[in-house]
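The block that comes next holds subunit A.
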Amino acid sequence: MQADQNTTKAGRQATAAPAAKSVATPTGAPAIELKGISKAFGTVQANKDISIRVMPGTIHGIIGENGAGKSTLMSILYGFYKADAGEIWIKGKHTQIPDSQAAISAGIGMVFQHFKLVQNFTVLENIILGAEDGALLRPSLNKARRELKRLAEEYELNVDPDEKIEELSVGHQQRVEILKALYRQADILILDEPTGVLTPDEADHLFRILNHLKDEGKTIILITHKLREIMETTDTVSVMRRGEMTATVSTSETSPEHLAELMVGRKVLLNVAKTKANPGRTVLEIENLKVRDEDGVERLRGINLQIRAGEILGIAGVSGNGQSELLEVLGGFANGTGTIRLNGEELDLTGKHSDGQSRRAKGIAHVPEDRHHLGLILDFAAWENMVFGYHSDPAYQKNRLVMDNAGITAHTQEAMNRFDVRPPIPTLPAKSFSGGNQQKIVLAREIERNPDLLLVGQPTRGVDIGAIEFIHKRIVELRDQGAAILLVSVELDEIRALSDRIAVMFDGQIMGERAPEDTDEKELGLMMAGVVK
Partner candidate 1 sequence: EPAVIYDLGGKYDKSFNEAAYNGAKRWAEETGGKYKELEMQSEAQREQALRKLAESGANPIVMTGFAFGDTLNQVAPDYPDTKFAIIDMVVDQPNVESIVFKEEQGSYLVGLMAGMASKTGTVGFVGGMDIPLIRKFACGYVQGVKAANPDAKVIENMTGTTPAAWNDPVKGGEIAKAQISQGADVIYAAAGGTGIGVLQAATDGGALGIGVDSNQNYLHPGKILTSMLKRVDTAVDEAFKAGPDLKPGIKVMGLSDDGVGVALDDNNKSLVTPAMLKAVDQAKADIISGKIKVHDYMSDDSCPVE
Partner candidate 2 sequence: MEKTPKWIDVALIPLLNLLIAFVISGIVVLLIGENPIEAIRVMVDGSLGSPYGWGYTLYYATNFIFTGLAVAVAYHASQFNIGGEGQATLGGLGVALVLLMVPWPNWYLALIGAMIGGAVFGAAWAAIPAYLQAKRGSHIVITTIMFNFIAASLLNYMLVNVLRPRGSMDPATARFPAATHLPTFHDMPLIGQFFGKSVPANVSFFIAIVACFLVWGLIWRTRLGFAIRAFGRSEPAARYAGISPVKIVMAAMLISGALAGLMATNNVMGEAHRLVLNSVEGAGFIGIAVALMGRNHPFGVFLAALLFGFLYQGGGELALETSIPRELITVIQALVILFTGAFDNMLRGPIEQFFVARANARKEA
């Protein structure tokens, strides 16, 4: 779930650009043509009347915000979901794709955003699954072993065929997925956000392979959030927004700014009105913080940081470099070693007092990265979510036994009004609110506590522009009231716009600190890649 979702990186800095126009396609039958595809999940319309054509031997990019419907569309093409309406044409032929078997027969292979591998099977077993020749395994395995060797040589796709998937790195697992498709002789390959989980090196390797495949005449659809990748590798690109296909353009005729605007639907202005910080006493001091995960891998490798009252420290970095672990330790739900001092007082990192309750009692508020899994109980009403984590606070108790539900509801009503949560109905379950409004509920809960230290992870992920502006404003306000704020975001622009200081994390370490005005995207990018200290 921690996939790197660099939603609208370029979008935020986009400026005016010419209106979108579909490019004229070359002659010949398209490899893929979708006509009028629609798909609803319950009341969510994930795809609305989508049409698209992809010419053979090209790399076609698809971009769009979180939840725009990209994965859904590709899953329909691959027969994983059934469309409610629409037609699929493959190589000029109207093709029914009721299930993945049909897609495979039509020469389509797909590498999903979340890999579909059997963890305790070997590479070989995963490769032949569903593509066995005959009822017995041995002949299939032998054949696959030979074939794998050939593919490995041809495409630099080396993996040990007898290794179990769970022993492989994410990058290698992805290779197995690509090998699976190639083994099935796919000539149309769909990759859903393949680079989100890769190191820059691995990503480069992947694109070399993709280009190689393209040169062989294969057709590739690439979903990504990273405009740079689109610009560097694709021939054409489609943009999706809220379930609709807003445009398809030739990559050579567009610019990142233009794409960003297409993606978001309007010109994007992102000026956070913010005065210069006025830092006071040191609130948070972290010394030599180390964290190991369940498998014993060191996720944080000696972090040192300080944050003062009235300043925002932004942590930039590709996701998966330890940011989540940092927030978890500070938030009290992961253990670590080292020293953390809040207002000069040392925090318990392993013992009885290293939990969310104790942290909150000390004045640490936390807007978690993943609001659905951590920040909210989706089945709880808004009023219950508004005190979630603070439910033991004496202010919310009627007496020693029972909670003051009526009081909490009234308090929630006010908070919802102040934070412009729509609809402002405290009794509605959290799952009934849209993503942006859910985020506002979490923010309201944490900010209204007037914490000494606010931890914020990805505060605007999947949130629309209007809400983004509002959320940023509240964070800055809190800073101006004298709180120390630790901001973690994979959106460089957000980091740059909000932070008073920027620290870059790579591989569990702080690569260095910069003042936002003294640095640029390029330098930060190199630091995030671990190249520059």
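Here is the rule we go by: contacts are C-beta pairs under 8 Å (C-beta built on N, C-alpha and C of every residue); 3 or more make two chains touch, one makes a residue touch a chain; residues count from 1.
Criterion applied: all candidates are chains of the complex that A comes from, given by their letters.
Given the structure is predicted, the values throughout are model-derived calculations rather than measurements.
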| item | value |
| --- | --- |
| Result, touching chain for subunit A in the complex among 1 or 2 | 2 |
| Of subunit A, residues touching candidate 2 in the complex | 40, 42-43, 331-333, 355-360, 366, 368, 373-380, 384, 388-389, 391-392, 397, 401-403, 405, 429, 431-432 |
